[in-house]
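Only a single protein chain was left out; the remaining protein chains are all shown in position.
By letter and in written order, the chains are A and B; residue numbering begins at 1 in each of them.
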Amino acid sequence: MIYREAGQFKINYQSDSAILPILQDRLFMFGLLALAFIVIPVVGSNYFLAGILTPFLILALAALGLNILTGYAGQLSLGSAAFMAVGAFATYNFMIRIPGIPLLLALLLGGVMAALVGVLFGLPSLRIKGFYLAVATLAAQFFIEWALTKFGWFTNYSSSGVISAPEMQVFGIAIDTAAKKYLFTLAIVAVLTLAAKNLVRSAMGRSWMAVRDMDVAAEVIGIPILKTKLLAFAISSFYCGIAGALWAFVLLGTVDPQAFDLHRSFQVLFMIIVGGVGSILGSYLGAAFIVLLPIVLNLVGQLFHGAVSTQFLSNLEMMLFGGLIIFFLIVEPHGLARLWQIAKEKLRMWPFPH
Amino acid sequence: MQFFIEVLVGGLLAGVMYSLVALGFVLIYKASGVFNFAQGALVLFAALTFVSIEKMGVPFWIALAITLGIMVLMGVAIERIVLRRLVNQPPISLFMATIGLSFFIEGLAQTVWGTEVHGLDLGIADEPFDVMGVFISKFDLFAATLSGVLVAALALFFQKTKLGRALRAVADDHQAALSVGIPLKHIWAIVWAVAGFVALVAGMLWGSRLGVQFALTLVVLKALPVLILGGFTSVPGAIVGGLIVGAGEKLAEVYLGPFIGGGIENWFPYMLALLFLLVRPEGLFGERHIERV
Partner (left out) sequence: MNPNRKIGDVILKVENISMSFGGVKALTNISLDVREHEVCAIIGPNGAGKSSMLNVINGVYHPQEGRIIYKGHASQSMHAHEAARHGIARTFQNIALFKGMSVLDNIMTGRNLKMHTNFLQQALYWGATQREEIRHRRKVEEIIDFLQIENIRKTPVGRLPYGLQKRVELGRALAAEPTLLLLDEPMAGMNVEEKQDMCRFILDVNDEFGTTIVLIEHDMGVVMDISDRVIVLDYGKKIGDGSPEEVRANPDVIAAYLGTSH
């Protein structure tokens, strides 16, 4: 009843190819954005903003990056955390070595650095595919982790190895409260999500999906395979790099290579499997799931009033992660995004069963 | 020169142990086309189970038998609960399922048996003994010999026995194997059981060297370069790959390490594998994949 498309005719190609062609979707998105930008910063508690929403947004960004590479372009990568690390360290270095550089510019440059490193480690994709490529990305993960820890130059020769992120400010406004950090992150993530959505529905996205589905055919119709794959690596790493920089600057306050280890790479991969490979919405759903799961588990654990140790809970979390991955792969390989789509289709008919 | 040989031999012996872990991968890949990322978790689970049972006072060989039984059951369970339902999905999905499986098994292992580090004593001391002026660790030699025997036995099994042939047929084409009457589900159960056994042996050897702890799962990450060098479907390849990785890693650490800061063991095998992939993607002994349009 509510979700009826009847009567919504498209009279030109422009409106047919819009991101949200259905009016109800547009209203929903408008409401969501208003909620996110206006209501939440005011009413949200610090814990909610800094402990749940901000990490969710940053991880969604990283998941978006990986989804571009693995979901749309079909290049399996187990090294997303490494590119996040490059972004974080590059941004840090730009900020302290170029005094007075605006934060946004440093962030942008950090992303570009991550993109370049991504292209470098993406070069093998021209010769190798599938999980051989995954192994190449693991090489990236281990090598970058080692290099960032080993060479003091990256950490500005800090003696303790732990460096704190410099103060952030944009156009003179200091970004110090949880609400401001949240808004800063939200703005960046929203813009980048829009860019990703645009890329995916234009020629670039189609080229990526063509390479993913059948690269021999893609070559035959003239798609430049080399350029397409490398751009996928570049843009994906750019997104991961920005996510990494945000993670370090906004969330942790320190730039620490351990935050970007193999475990993080797997976490991002899980997000897109659970959320939906090859779907922008899926990146968000997956990130939400992964961020909320430990919290829910904690709450459940608290119900037992401490009869359950944190160690037990974290092991249980691991088992649940693994179990859920398998569950999703068996039951709904297209993830939560597909479930969402099915729900919307059911909603079209509601309240009529057929 | 003597130092070089010592490093080389040490590396080769470690390499044979890598081969053992890689072997578990090759088995499952050969028989089901699935790259089993959970092999490392199986190694950890096997080692933890064995050690915990032994700690309860059960004698060595009985504990071994019980653990073996558990590993076999686990293999069958995995096949039945997970793999059977994923038969029609692309290999990437299967791979990701095994990643999920590895997390699950690791969590399970630590939930059931706890997270403390256990020592594992196989009764062979880690003393060096002198062979023509070169010091070799007794333990390394034992491990290498055991691994070598196991690998040789499995190689023969695949080549010469009817069951081995059936396994190779299944790896090539599930449907075709079914159509000539090969009982797919039995085969897979057998394969995973054997992989479980290999995991147990690997777990015990590596466990006594490193201690039985979570880090055991990281050993599996070393097996990947071994597989790339040797080829995913080749048992002799697992041996050769393991030797190359083991020796290469040690030599690089000792001779290259000082120039670039040390600790390169972590990524050196991967870089080596990467270079190999660019030149010879199917590995030294793997099968060439020709794409027909």
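Simple rule for what comes next: contacts are C-beta pairs under 8 Å (C-beta built on N, C-alpha and C of every residue); 3 or more make two chains touch, one makes a residue touch a chain.
Everything quoted here is computed from the prediction, not taken from an experiment.
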{"item": "Options A:7, A:222 or A:351, residue touching the unrepresented chain", "value": "A:222"}
{"item": "Residue in contact with the excluded chain [from A:13, A:153, A:171 or A:352]", "value": "A:13"}
{"item": "Listed residues A:22, A:40, A:120 or A:209, member touching the removed chain", "value": "A:209"}
{"item": "Candidate in contact with the missing chain, chosen from A:165, A:199 or A:320", "value": "A:199"}
{"item": "Interface residues of chain A (partner: the chain not displayed)", "value": "12-14, 17, 195-196, 198-199, 201-204, 206-207, 209-210, 212-214, 216-225, 231, 235, 278"}
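The working rule: only the chains that are shown with their structure count from here on.
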{"item": "Mean-CA-position distance for chain B and chain A (Å)", "value": "33"}
{"item": "Parts of chain A lying in touch with chain B, wherever the complex brings them together", "value": "76, 124, 127-128, 130-132, 134-136, 138-139, 142-143, 145-146, 150-151, 216, 262, 266, 269-270, 273, 311-312, 315-326, 329-330, 333"}
{"item": "Chain B residues touching chain A - in the complex, by the definition given at the top", "value": "35, 82, 85-86, 89, 91-93, 95-97, 99-108, 110-111, 115, 221, 224-225, 228, 260-264, 266-267, 270-271, 273-274, 277-278, 281, 291, 293"}
